[in-house]
Structure formats: structure tokens, C-alpha cells
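With one protein chain withheld, the remaining protein chains of the complex are depicted in position.
In this document, chain identifiers A, B and C correspond to the written order of the chains, with residue numbering beginning at 1 in each.
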Amino acid sequence: MTMFFQVAIDGLLTGMVYALVASGLSLIWGVMDVLNFAHGEFLMLGMYVSYWLGFLINFDPLISWIASGVFCFLLGILTYKLIIHHCLLGPPLSALLATFGLSMILKNFALNRFSPNYRLLTGTLLDGKRTLIGNIVLPMPQLITSIFALVVVFIIYYVIKRTRLGWAIQATAMDKEAAELMGINTERIFLLVFGLGGLCVGVAGGLLPSYLAVHPEVGGLFGLIAFVCVAMGGFGSIPGALLAALLIGLVEALGGFYIAPVFKYVVVFGLYLLVVMLKPKGLFGW
Amino acid sequence: MIKENTKKQDLLWYVLIVVLLLVPFIPQVAANSFTQHVFILILLYASMSQAWNIIGGYCGQVSFGHSVFFGIGAYGAGMAVVKFGITPWPGIIIGSLLAMVVAVLISYPCFKLKGHYFAIATFAIVEIFNRLFMVWYWVNGALGLDYPMVKTGWTNFVWYRTKIPYYYGALILFTTIFSIVRFIERNRFGYYLRAVREDQETAEATGINSTFIKLSAMALSAFLASFCGAFFVQYNFRVDPPMVMSLQVSMVFVLVTILGGAGTLFGPLLGALILIPLQEYTRVLWGGLGRGTDLMLFGFLIVLIMVRQPKGIMGLINEYLNYRKTRKIISAQPEINS
Amino acid sequence: MPLLEVCEISKKFGSLVANSKISFKVEEGNIVGLIGPNGAGKTTLFNCITGIYKPSEGKVFFDGSDITNLPPYKVARLGAVRTFQIVHSLKEMSVFDNVLIGAYLRERNTEKAREMANQCIDICYLTKIKNTRAGDLAIGHKKRLELARALATSPKLLMLDECMAGLTSTEVNESVSLIKSLKKKGITFLIVEHIMEAIMPIADKVVVLNGGLKIAEDHPEVVVHQESVIEAYLGQKYSKKFQLAAKGRNI
Partner (left out) sequence: MNFIKKISIIILTTLLVFTLVNGAAFAQEKIIKIGTLFPLTGSCALAGSRCKAAVETAVEVINNSHPECDVPLAAQEGLLGGYKIVLVHADHQGKPDIAKAEAERLFDQEGVYTIVGCYNSACTNPASMVAERQEKIFMCGCSSSAALTERGLQYFFRMAPTDKTESIEFCDVIEWMNGTKGANLKTIGIIYENTEFGKHAADEGKLAAAEAGFEVVVDVPFSPGATNMNSEVQTLKAKNPDVVFGACLGGDYTLWVRTMKQMDWLPKMCLNYCTGYQDPVITEQLGDDANYFMGGTGYAPEFAELMPAVAAVEKIYQEKIGVPFDSDSIQEAVATFILAQAIEKAGTLNYDTVRDTLYANEWNSPLSMGGKVAFVSGGQNAKAMSMITQLQGGEYKRVFPTELSTDEVIFPMIPWSKR
């Protein structure tokens, strides 16, 4: 039984990181109906920012997540200005393919600049620390990262549900033209939403190097899982993405442990298919 | 006027085929096996993308799952040669039929999903298939199937010292698939496909069984994609899951078609004509540096095209033609007035 | 035997009753108007008849066969073809191609289908714009394009959902005369319409819905005198006008 809870907790901790990565994607998707294929690469660059800050000037990931968040915010804004803005006019796929191209550029840019070396921060504040609840081991880096993730997701959710800006975002998501008539500068909202999406993933990227090695290919699977979380949660729903991410983390861990590790992603993707077969618009979709 | 256009297009089509038939006789090409390789890849990728175009372009169901069918065809040929030690042909046929069945089985439930939900569902399917094939002992799992030395010739569809037969094989594949699509485009089925793409509800109200149309388009598309997969294996003498059944392979289908222009007959060819030489020659030039320069440039070009002309190169050409047309009309106007 | 027979159709969305036990008949060769205030359940009824919704109870018979739970395309194949209130044109295709898709329903041969499509385009006065992209059309043309595409399927029953809303008065007149001429060719119509001036003169019968119930079914001139209809739907202005007119006739 301890084993079961241990595995489940591990899964939930992973799930919360997925949630943070996915909530950015979900926001972008919900408001603009654009799938950002380069999302995983944003994460990778965020991790590099945090890594270099740690490596060169000894910043702890607990501080440098701010920097990588800001970096990815700017990256998001830049992406929107230079690429997405132009693609919104075309068929829905064009933005997807453009971001696919972007992901290739970013991945190989990292390869070019930082070499294919995998890099891990050692000697961080949380490095190797653990707490115990009964017999269940809670590794500190994961725990702190997860708590951070949860907090950021809630802040984003709060901003969207409770602030003027959030209402403007919601209005834009529901009906762009109507929002424009109401005097909302949708162009700026789009810009901001892409920035916020980047911010979420940047924060995640900032925290991860404390226990995950950084290399140019690290974002790939994260990006893919974020896609699945978002689609499973439902169109642009942040609580949906959160729930889906936790579910995916859980299923991944339990499936990996009780079926076979090699099948863990099969179980995850299978779960996704099952959910959308039953609810074609995802858990919280409308 | 439509008639006239058709004739023009026909002529263009025949000229194209004749030119392609003669390509191996160009001394430059005949002497240069890498150029031959590039030509073969262009034809193969154009065929693959054209197969995808049926469902993705004409019917508007953006599937990232085509590498599954591509892979099944590939494994069909590979298993026949490696495991059973016979000619690949029965394997190709069985693989293609199997791909068709799998296509229908997996896409029937998926067609309930719309837009990005459908696209991501097909992502998931590729990942599932990829990982299952990775551990499936009977097809050698992650080890993949390596071709033994077999007798060359059309029976085995294997040549070691020359690429010209491969070229003609690819040309046959290309012509067949393009002719099929060309036939479809001008007939009832093609119009129905487009109707379903534009508005499913209207299509249904006009008496079109959209589920049947989508399923048959998917089946046809999978069947043809599977043939391309078999060709790919016969050309590379090896098959393993990441090589034929992965998201990366799926992206090629989509990328080439969309870059060229989805839902147009010549889009896939144009896409392949630009993308493949670019991919191959940038790799030749900069790949050896090991700095990812080639892939960065490749990504940059994709972004550039999507940003400047989201409808692909065909969109660009159409725009240009329209521009010329309007200019003609404008320049013709004063004469009428005076 | 009527061409279309609606028997006791009900449709509920959760606790909301959109249609409640509605029955009426459409005789062959007639024009039947289906009217009622906004939210009366007209479009829902249309959707139930054409198979987009499954009715909660009741049956629909068309041309002697039960079409209650048939999918939309089968209904269309039997010859009951509809248009949509919010136009659904196939945007990226030309006007001609739009109509051609309708024509393909009965004619597999491309050449013959083209001929048929051309005829329908001529009938609906779309000849001049037949190579235009459907998405670029003005609303009036779009509505007529819907009609043309439906027409090309050689329907027995044409069901038009507010095909004149948003048109200029000239366009409305054109449409009215078009419907009249089509009626002469033996096509039956079931028309949902808000513009009374358009529907009243041409309808052989109107069915009035209110709040999901059928409150009247009769010849237009009779219907307009019914108290319930006047109250529920026509409102003060029209009732006065019609009553005045009736008085005038009496005197």
C-alpha cells in the first residue's frame, strides 16, 4: 500500500509540473485557437536561462525562475509579434506549422549556442533534500516545484476570472469581434496572452533545472504531454488543464509502475483518447 | 472557360510526366547518385503528401496519424522480406489493406472530434502505435528489421548499384497517386470531400453521408500512404519504429502539403520540390558542421512561408495569377470606356 | 396522401420544452408557412424533421415513409431538402461548385450534373456571379445560393428557414416570384418566415407556433383573424391593420 501511495504521490508531483506547462498552452489555445508547437522549446530555453544563471552567477532556481519567466514572457510576445500575428489571418493550421518551424529553430539554436551537452545544476538549496510523510518519500525539489506550479496556475486562474484584464481576455476568447466593439484592444490582449503563456512555461522551466538535466531536446515530450493535457482538459479551460495534468501524472506513474514503464505513455495517450471519445470537447470543454 | 482550363492543365500534366520520365537521361543526373536520390525523395514525398492531401487537404481533416499507415505498409514489406524471406509484394498488398482497415477502425471514433481535438487525437494514436511497435517482439521491436542481401530486380524491388529503377518506381507511384487524386478532384467524390471540409452540416443537408465520405477518404489515403511506406523501406533496406512510425514522419506529410498548398493538386509536388532539395542540400552544406545550422535554416523557411503566405506556395501562385488577371482587366478598361 | 406529415412531435432539451406535440400536414404542391414569434420552436421543428435532432417523441412521415430517426443526409436523399437560417455556404468554393454539389446527389455523371447545376444557377439569377467564391458573396446572393444548391438536388419538398431575412425589399420580391415559379414546377414548400408581407400572399396554409405549441393551422387569411394568433404573435399593429382591412371588406 505504501508503494501505491508513493507512486501516486510521485505521479501527482509530476502532474503539477505538467499543469504549469499546460496552463500556458491552454490559455493561448483558449483565447486565440492557436496551438503553439514551440511550447516545449520555450520550456527548454527557460531551463537554460535558469541553468546559466545558476552556473555563472550562482543563482538558485528558487530565484532565477523570475528571470526565466520574464524571458519566456518576452519570447512569447516576440513570437506573437513576428509570427502568430501574421498567421491568424490564414487557415488554422498555418499557425501550428509556423510554430513547428519555430520549434526547429529554437531547438537547433540551443544546439548551436549551448552544444548538445546535458547540464544539471548541482548544489542548489534543495538539492537532495527530502521529507517523509509516514513511509512516503517527498523529494523537496519536486515538492517545491509542484507547489510553485500550483500557485502560479491559481494566480493565472484568478487573474482571468477576477480582474478587469481577465474579463477582457475572456471576452476576447468568446467573441473577438464583439470584444472589439466593446472597446477592448484585442490585439493587445492576444499579445499579452501569448506573453502569459510564455510566462507560465518560463516559470516551470526556471524551476526544473534543480532536478532535471537541460539539453536541447528536453522540451519535446513536455510539449507533447502539454498538448494532451490541454485537449483533455477542454478548450482553454485552466481548471480543466490542471485536472487533466494531474490525472495524466497519476496515470503515467501508476500505469508505469503496475503495467510496465515502457507503456506509461501508451497509457497516458490511451487515457486521452478514452476521455475525448466520451467527452469530445474534453473534461471541462464547452 | 472551365473546359479550356482543364485542357491547359491536362497539357501541363502530360508535359510534366514526360519531363520526369526523361530525367534520368540528363547526363548530370545519370552520373550523380545523390541528385538521383534527391529526385527519388521528391517524388516519394510528393506522393506521400498527396495521399495525405486527400484527407487532410481536400477533406479538411488534419491527421497527424499518417505515419501509422506509412509504417504499417513499411512493416508489411519489411516483414515479408526479413521474416518470411519472400518477395515484398504480398507484404505490400497485405500491409496496405491492413493500413486501410486500421485507418477505418481508428478514425471512425476520432471523426467525432473537431479541429484541434482531432489533430491531437491523431498525435496520441501515433505515439501509441510507435510505443507498441517498439516493444512488439514479432516485428523485432526497437531493433528494427534489417534487410539481408537479396537478389536485385523487380521481383524483390531491390537494387544495390543503381538508383534508376527506384526512380522509375517512385515515378510510377507518383503518377498513380497523382492520377487518382486528379480523377477524384474532378468528380463527385472530390466535390463531396470539399463540401465536407467546408461545412459538414450543409453537406449532410445536401444529402451527403459525411461520415462515409470521410471514412472512405481516410481509407484511400491510408492505402496510398502505406504503399509509399513500403517503397521507403525497399529503398532504405531497414525499418524500425522511429524511422517510419513517429510524429516526425507524420509532420513531413503535413508540412510538405501545407507548404505547397493543401487541397490543390500540385501543392504537394510544389512543396516537395522546395522542401526536399532544401533539406538535403542544406544538410550537405552545413550538416557536417554539427551545429544544426541546416535545421535552423529549414525551420526559418517554414516560418517564413507560413507568415508570408499561410495558404502555401499554391496560394502565392494563385495570388500572382489573380494579380495579373486584374491588371489585365484594369488595363483593358479604358479601351471600353473610350 | 400528404407529402409530409408531422405527428405529435415533441422535443425537449433537458427541462426546456422546445416543441410539444406538434402535428400538421403538408400536401403535395402546396406552400406551407411556418410562423411564430422568436423562440417559438420553428427552427427546432425543422431540425427534428430533417434529422439534425432526434425528436423526444412523435413521428415524421415523408412521402409515405417514416423518416423520424433518419440522419440528415438520408432525409435529403429522399427528397426533403432544407436551407439554413444562418447561411452555410461552402466558402472556399465557387458559386457554381456549391450548386454542383447539390446536383451530384441525383446525377453521378459530371457532365450532366454540370448541366443541371447551370440550370439551377440560371433559375436563381446567379449566372453572373457563378465563378465568384461563395464566401465573398453579399447576404442576398448567399441566401439565393442556398436555395439554388437545395434546388439542384431535385427535391420534392423544399424547406426554407428564413430565406428572406435581411434582404432588401427588391430582393424579397425576387425571391417571392422565384418561389412562385418553382411551385408551378411542382415543388412543395415548407417555409419558416418572419416577413409577413412575403409569406402571407403566397402560402396555401400557415401553421402558427408559440412557445413550442401549435396554436393555429389554416389558410393565412383565416389565421390572421384568430384571436390567439393575433395576441400571441402578430401584435397590435398587424391585428389592427388586418382587422381594419377585414372591416373594409365587410363594408
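Going forward, contacts are C-beta pairs under 8 Å (C-beta built on N, C-alpha and C of every residue); 3 or more make two chains touch, one makes a residue touch a chain.
Since this is a predicted model, take the numbers as computed values, not measurements.
Contacts of the undisplayed chain with the visible chains, over the whole complex, involve A, B. Only one residue in the set A:59, A:100 or A:265 touches the chain that does not appear here, and it is A:265. Across A:81, A:113, A:130 or A:279, the single residue that touches the chain missing here is A:130. For subunit B, the list of residues touching the undisplayed chain reads 32-34, 37, 131, 134-135, 141-144, 146-147, 160-161, 232, 236-238, 240, 242-243, 274, 277-278, 280-285, 287-292, 294-295, 301, 305, 308-309, 316, 320, 323.
The set of subunit A residues touching the chain not shown comprises 3, 6-7, 10-11, 14, 17-18, 108, 111, 115-120, 122-123, 128, 130, 137, 139, 142, 211-213, 215-218, 220-222, 225, 252-257, 260-262, 264-265.
FYI, only the chains that are shown with their structure count from here on.
Averaging C-alpha coordinates per chain places the centre of subunit A 32 Å away from that of subunit B. Averaged C-alpha coordinates put the centre of subunit A at 50 Å from the centre of subunit C.
If you average the Cα atoms of subunit B and of subunit C, the two centres end up 44 Å apart. Shared interface positions of subunit B, defined as residues touching 2 or more other chains, are absent. Those residues of subunit B that touch subunit A in the shared complex are 62, 109, 112-117, 119-121, 123-125, 127-128, 131-132, 134-135, 247, 251, 254-255, 258-259, 262, 291-293, 295-296, 298-303, 306-311. On the side of subunit C, the complex with subunit B involves touching residues 50, 52, 71-74, 76-77, 81-84, 88-93, 97, 100-102, 104-105, 108, 110, 113, 131, 149-150, 153. Within the complex formed with subunit B, the residues of subunit A that make contact are 29, 33, 35, 82-83, 86-87, 89-98, 100-105, 107-109, 111-112, 224, 227-228, 230-231, 262-263, 265-266, 269-270, 272-273, 276-277, 280-282.
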